[in-house]
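Please find one structure pasted underneath; my questions will follow.
With one protein chain withheld, the remaining protein chains of the complex are depicted in position.
== chain A ==
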């Protein structure tokens, strides 16, 4: 399949069923690691600019590339559901994966919470535990296996119901389900999109101090002048034999 990037024909809401096309229209990543090696910017690697980052930022960002340690907050029994949920919520079915489960675990183990707790909801740490038990509860009811043992399609079915706040029974009755979705997704998204591999995937420039930006694309900037010399444009997969 070929997609014209300018047309936006790949955008879920502009497609039947609100689902994106399979990723085969995307280019092969030439530089930089991306999650599942899927990306739109084949020649973009945020680390190309690492010499322009300040020391404090470099330290914080590079720490995210350290090999993820063993889980400290979640138990061995909770681990399969945790990993399965993080994979499904972010469509990370294959390696290389951003270690979302470990990042969430570290945040909860260190008690780095977000500054609020909904009245009538447990602490975020307890909410996470209830959600994982709830996912297993729903999977057993619907498919006679644990959440982690379900195939991708079945997991997606369960997560879809979760996203709509429609799960009931067992642990779900101790939670406000839409708010629980917001609690867990906040942590999952923050873990994923703070990782430099995700920045490579979406073409985000990454840290920018002390260098900054000069070409903002405002009035008077047309053509190549719209882009910084170090910014690489987005691309699609073009078969050189068929289209060359």
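The rule we apply is simple: a contact is a pair of C-beta atoms (placed from the backbone, for glycine too) under 8 Å apart; a residue touches a chain by one contact, two chains touch by 3 or more; residues count from 1.
Here is the rule we use: contacts and distances are computed from a predicted model.
J.: For the chain not present in this complex, what protein name does its UniProt entry give, out of "ABC-2 type transport system ATP-binding protein", "ABC transporter permease", "XRE family transcriptional regulator" or "Glucose dehydrogenase"?
T.: Of the names offered in "ABC-2 type transport system ATP-binding protein", "ABC transporter permease", "XRE family transcriptional regulator" or "Glucose dehydrogenase", the absent chain's UniProt record gives "Glucose dehydrogenase".
J.: Please pick, from A:71, A:167, A:180 or A:198, the residue that touches the omitted chain in the full complex.
T.: Of these options, the touching residue for the absent chain is A:198.
J.: State which residues belonging to chain A touch the missing partner chain.
T.: The list for chain A reads 5-8, 10-14, 18-20, 26, 38-40, 53-54, 56-57, 60-61, 88-91, 112-120, 156, 159, 163, 185-186, 189-190, 192-194, 198-199, 201-205, 207-214, 216-219, 221, 226-227, 231, 233-234.
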